[in-house]
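First the structure, then my questions, so here it is.
Some chains omitted; the rest stay in position.
The first chain written gets the first letter, and so on, giving A and B; residue counts start at 1 in each chain.
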């Protein structure tokens, strides 16, 4: 299916103001980068790194903010949030693929699973265990494993090779990428004279509507209560979320983040790549932690937070690295000198 | 199956002393949090964060340490290690599920695999390659892949979608969570004038008894000798263990830890979440590395070790971050001033 739309209609659809077009009737066939765009494609400008490409683009039009209009020689689609304009345009030209409903002959589906075969699509080699309940238009990709009693809301999609452990509950319009594991046991061990005794993990995982979960991300079920991922949360790849964690609505978390058990993260937070967050902490709404930071204490105020030291040439780094061991001593020596001066 | 036990018997089973109960005959149906517990459930108190909930609980009884008795108005199950009491109680009420023995019709099992069909359970879409040997009561969950010549000891369980590469050896009572990969090639490459030549990985992986391995954790096989995980080791999710690593008995490792090749970790160690440990190091017994630390040198003495810098508001962090580049120079300038004073 190939979508075509003219510039005037595109402007309307994405909420932009068309400027500098000769008539607006030109058919547009897609969106791509400033460099690659042909005269039948639009592009967008939302990162000042690409100013040079903006000046040279052959695009039919460029989605951009008002303040950047004068850098652009081709027609403009002016809007406050050009990156959103890009997203909306890309969605317009690339609607998600439609899946034919039905159960693939190599899938194994328990007779005790509940779903409407006329809307649900179950791919090759998938497994649907007893008691699973799938909503309308759910897509279960190849090799997915849906454990006992799992619930999946309408229009949710598991791309491939996703494992939902027994009892996991998913809302509607959820997307889960390959290799993700949801609802595995939390890491609970009681120490008995040096040996570890496993603590049964009796809680569940609740994933609310419109969540997206990246490849090889893992979310453990709760120990006694549930692990809860709020509406609209976006999780990148290779994230680890411990038992009883709660993540507030519309928070976005980049790749390789680890969140230890029982930590509660607020709404509208942004957690950068590779961040580590200790257990039993609380982060309020609108906290932004930059990539690579380690969070060992609760964050009570909104704001942008960071930790870490700069990258340097190894030889130079090595000298500073060793001095760090004596930072407290240096501070005391500085104090001593200051006192002597008085 | 629903378990019921009275308070007096529960106390005996977990090694606690029952105090403050009117008769001890009350049937108990489970264990949950202080807040959620009904009069037919017990709870536990092992983290001082929850003191307020302890005062308000309606639980039939609370497992707690002697020193906290006076904060609790309901009957008490007093013992030195209440978290262990919680674990034991939770196990009592939630015995692991029983699996029906047999081979699922969609599983593929080599005729050269060796096991007792009357006790082993093999789930849907699983693969058991030639020469695999499974002990009694082994459970292979859906979509697991058991490579050639793998050995699995009695009562071990692979939840789902676990990959055991050829030659991997597991002991008894092992639990492996979904997405884990055991016995993949170590990262061995020899440099030949800029290009990399793969070093065949000829060793194996030996996982001893009572080990638990988390979701999406990876353990590489050895280059020439074996990678060895000791008895009772507990590994959380998304851990990477390089070739030839050895981990001593009863060591516990939290999520997102990476351990580079040939490193040897002692017994009874605790490695916090997100820790990175370089290769060819040795950590003695009873070492505790706190979350987010980077270990670049061997640790020869037991103790608690840490690295890293504090999280701060980005603007403030930025100033300190840049000063770090001049730490060595600062130390020299401080010395100069101190000398001048003399």
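Criterion: a contact is a pair of C-beta atoms (placed from the backbone, for glycine too) under 8 Å apart; a residue touches a chain by one contact, two chains touch by 3 or more.
All values derive from a computational prediction rather than experimental measurement.
Since every chain shares one sequence and 2 appear in place, tell me the total number of copies in the complex.
Number of identical chains in the whole complex: 3.
Here is the rule we go by: only the chains that are shown with their structure count from here on.
For the sequence-identical pair subunit A and subunit B, what is the superposition rotation angle on Cα atoms, to the nearest 5 degrees?
In short, 120 degrees.
Which positions of subunit A touch subunit B when the two form their complex?
106, 108, 125-127, 129, 143, 145, 147, 161, 163, 165, 179, 181, 184-185, 187-192, 194-200, 202, 216, 218, 220, 224-225, 238, 240, 242, 256, 258, 260, 276, 278-280, 289-290, 293-297, 299, 303-310, 312, 316, 319-320, 322-324, 326-327, 330, 333-334, 337, 340
Hey, which residues of subunit B end up touching subunit A in the complex?
Contact set of subunit B toward subunit A: 31-33, 36, 47, 49, 81, 83-84, 86-88, 90-91, 94, 96, 104, 106, 123-125, 141-143, 159-161, 175, 177-179, 212, 214-216, 232, 234, 236-238, 250, 252, 254-256, 268, 273-274, 291-292, 308-315, 317-318, 321-322, 324-328, 330-331, 334, 337-338, 341.
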